[in-house]
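Worksheet: one structure, shown below.
Only one protein chain is missing from this complex, and each of the others stays in its spot.
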Amino acid sequence: LALALRRNKLFLFGCSSVLRRNLSVLGSTRSMASKTPVGFIGLGNMGSPMAKNLIKNGYPVIATDVFPECCKELQDLGAQVVDSPAYVAEKADRIITMLPSSPNVIEVYTGSNGILKKVKKGTLLVDSSTIDPAVAREMAVAAEKMGAVFMDAPVSGGVGAASMAKLTFMVGGLEEEFKAAEELFTCMGANVIYCGQVGTGQAAKLCNNMLLSIGMIGTAETMNLGIRLGLDPKLLAKILNMSSGCCWSSDTYNPVPGVMEGVPSANNYQGGFGTTLMAKDLGLAQNTATNTRTPIPLGSLAHQIYRVMCSRGYANKDFSSVFQFLREEEAQ
Amino acid sequence: LALALRRNKLFLFGCSSVLRRNLSVLGSTRSMASKTPVGFIGLGNMGSPMAKNLIKNGYPVIATDVFPECCKELQDLGAQVVDSPAYVAEKADRIITMLPSSPNVIEVYTGSNGILKKVKKGTLLVDSSTIDPAVAREMAVAAEKMGAVFMDAPVSGGVGAASMAKLTFMVGGLEEEFKAAEELFTCMGANVIYCGQVGTGQAAKLCNNMLLSIGMIGTAETMNLGIRLGLDPKLLAKILNMSSGCCWSSDTYNPVPGVMEGVPSANNYQGGFGTTLMAKDLGLAQNTATNTRTPIPLGSLAHQIYRVMCSRGYANKDFSSVFQFLREEEAQ
Amino acid sequence: LALALRRNKLFLFGCSSVLRRNLSVLGSTRSMASKTPVGFIGLGNMGSPMAKNLIKNGYPVIATDVFPECCKELQDLGAQVVDSPAYVAEKADRIITMLPSSPNVIEVYTGSNGILKKVKKGTLLVDSSTIDPAVAREMAVAAEKMGAVFMDAPVSGGVGAASMAKLTFMVGGLEEEFKAAEELFTCMGANVIYCGQVGTGQAAKLCNNMLLSIGMIGTAETMNLGIRLGLDPKLLAKILNMSSGCCWSSDTYNPVPGVMEGVPSANNYQGGFGTTLMAKDLGLAQNTATNTRTPIPLGSLAHQIYRVMCSRGYANKDFSSVFQFLREEEAQ
Partner (left out) sequence: LALALRRNKLFLFGCSSVLRRNLSVLGSTRSMASKTPVGFIGLGNMGSPMAKNLIKNGYPVIATDVFPECCKELQDLGAQVVDSPAYVAEKADRIITMLPSSPNVIEVYTGSNGILKKVKKGTLLVDSSTIDPAVAREMAVAAEKMGAVFMDAPVSGGVGAASMAKLTFMVGGLEEEFKAAEELFTCMGANVIYCGQVGTGQAAKLCNNMLLSIGMIGTAETMNLGIRLGLDPKLLAKILNMSSGCCWSSDTYNPVPGVMEGVPSANNYQGGFGTTLMAKDLGLAQNTATNTRTPIPLGSLAHQIYRVMCSRGYANKDFSSVFQFLREEEAQ
């Protein structure tokens, strides 16, 4: 029944290729069958809680990381820790990778001890790193040559969402292979969106974050301008939010201290989504735009602004701290 | 009862200084008393339907315009047409001005035949033009010297909303004078927002339109990038709209043909809010930012982009046509 | 003879409307006749040495400033200090003004104790402030109504050049009145350029400084990029300077410490042309561009960058410190 329900929900989102699901009703069905091992490569801030959620859901996990000390906690929870991606590929036919950047992904897949050195035919390879869509497509081609299947499935949601299995996965790959990956995503996240061919998961994530950064900087400079023109910040936020200026950064994550509660601007820009991470994603968006010869004037300027902020003390603050960066009054 | 209701609603919007009202229930209360004349200066595309709505609501209107032919239709509806703003000021103690730009406002108020040459003590002067907040403040000072009261009350909503009395007024001025103006606004609009001291009505409008333009260009370049990366535009819009990239331009006024119905992008960018008008408002926002030494990097770039579009054939298209402007594929 | 020579030189610059002159050969001719008094209003960092050079050249100076203490030194040198611009206008038929910004100029000319309250017919008014060309034109119209003649003559060269009478004057106004002003300019500067009708002096200055700022930021980011790509900064500067990337900021005022000697970058960005002043001039350029609906994408972004720098501790550093602003490595 639960499975049938799940199938029905697949198409509820209005478009056959999108699904959105609340996992809370499904939890009880998961541990019923004995499960095949899942490989997990990359046990950093994000990868570690994701792998733990697989273990919690009854999956034997075979893990590795370039920093062996990252594997310790997972080993204590029962994961088998091995020496290299190649070993993981020998032992698991579904492998998830969660790595910092494109070069790491290239190394882990195609390096001398990489997955593809030992991958078995039919293995499902899921990369949840945020990387250049072009690299995702290269990995898919390389995997296909070895008879394996590659999907890109970057996430949104941060470390907190990773711990609570509340991530959103944006998935690119062959639709017919999507099912096999889906049961794993649902252990680690709350939403799964099928985006199309390989690389479109990355594309969707980069597009969203680029527009997010534009909305955030735009909100910051608009609020700052309004305040200097004599408007009360709370009132201005209300006017914008009932008008055509409304965006997620103005109504859900307002960057001006005192306007909203429970957001990083209310907490000295601690927590949230760091400026460094935004700069990284904007760099990837920039690369894809340059490579496809797509003009992105505002996205490009947003990128430069976050770049400058990174070197002026904002690297580890939430990306809404751009308000603070632009705000300070000039000395008269 | 209706009045009591209105009073209650005044504060429903959560902040004592903001009111939002649905006028449909209130219509019956308006024509009860005999009404004093209202002056109206500037009978262009916006001013003309606004003045008509005053007549419809039983107000005697005394009107003028530099182009006498603009007054004809209003005259046929019963308005008294006079030769100059000074004459209007002699005959009316509430005057609304709706003019194209700051220099026109300065001329109409302080010129040799301007309002202030003949204004009576206690007259309420309401300027609904969109102009530089600093000019609004200058007019208020000049009016005060003559014993008159000035308010800025720019509108959002366009010609259609003006005809249907659905405009939104953003009002700056003394709160205690606001009531006298309010009954006029409610004949011409559906929402009235009190923003603070003189000039803040203009400030609120410019802030909103600046953020709107940033969101629109950002949406256009993001959608274009996503499409070139292989994403289906409708799917991408859905992903953005359920995510942190969401903004009014992505979810209510999407600039990509085929994504939404009933918006200018579905109709070859006809109608809507013209690129020229957006460029004008961004020019005003730019001026206020420069004068207050406020950095607005994205707003400034948005201004330049609309400026270029104006001279490349987009002047009269809706401002969402920036998608088309950025979209075209390069010849290989 | 000297005069004849001077006349000949007037047209040497290749274009009948431009003159460039080396004053060293002319010094001896100046104190021969008894001279009529010159009014001087605005005795700040620039105005004070300019007025001193008039005194040195034998002109009786009648001066005023809103800050009386600024007049002390000049008084000791023999200047007559009076209370207001109106008094200056009573006593001098050539008046030079050197003020911080447009509002000061408006006040000094048209205020209640302003020059135009008492100006004599035929008086020559020369404004050397850097202001909006539109304000210059307004002042010219107001002066003309009183029978006086107004010229704009902003300077380039800074406090050092003002002291050494090495300023460059860019002059807008009636060509036939230019001669009367010329002998004053030559006491205070080394170059005088006639630019055209009133306002074009300001226009020329703003255009130059806008392009200068673009070249400077461009040089800073290019040098920084090259250094990060492994190029030696001196070598890169040489390559640029023998190639099409060459500009004044790369070959005469290089912003990278260690590349050149005798420039602010060699002295921790002390001295030179302050970031605040550049931001001010860019604000004026921005205003003129907005008012003439001229797209200036790079000029506009340069303006925003200097604006941000002003509030991040660079206000009083030389404008070449943008290299430092953009340079700092991100923490890894």
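Some notes on this structure:
By written order: A, B and C. Residues from 1 in each chain.
Note that a residue touches a chain if its C-beta (ideal position, glycine included) is under 8 Å from a C-beta of that chain, and two chains touch if they have at least 3 such contacts.
Because the structure is predicted, anything quoted here is derived from the model rather than measured.
Among C:204, C:279 or C:310, only C:204 touches the chain that is left out of the view. Of the candidate positions C:62, C:124, C:148 or C:236, contact with the hidden chain is made by C:236. Set against the missing chain, the residues A:64, A:97, A:209 or A:294 yield one that touches it, A:294. The residue from C:115, C:217, C:256 or C:310 that touches the chain not shown here is C:217. Taking the whole complex into account, chain A touches the unshown chain at residues 279, 283, 286-287, 290-291, 293-297, 300-301, 303-305, 307-308, 310-311.
The chain not displayed touches chain B at residues 276, 279, 301, 307-308, 310-312, 315, 325-331. Mapped onto chain C, contacts with the missing chain fall at residues 13-15, 17-18, 20, 133, 156, 168, 170, 193, 195-197, 199-200, 203-204, 206-212, 214-215, 217-219, 221-226, 228-232, 234-236, 238-240, 242-250, 252-253, 285, 288-289, 292-299, 301-302, 305, 326, 330.
The rule is short, and it goes like this: only the chains that are shown with their structure count from here on.
Rounded to the nearest 5, the angle that brings the Cα atoms of chain A onto chain B is 180°. Put simply, the C-alpha centre of chain A and that of chain C have 53 angstrom between them.
The centroid of the Cα atoms in chain B and the matching centroid in chain C are 40 Å apart. Residue positions of chain B touching 2 or more other chains: 293-297, 301, 305.
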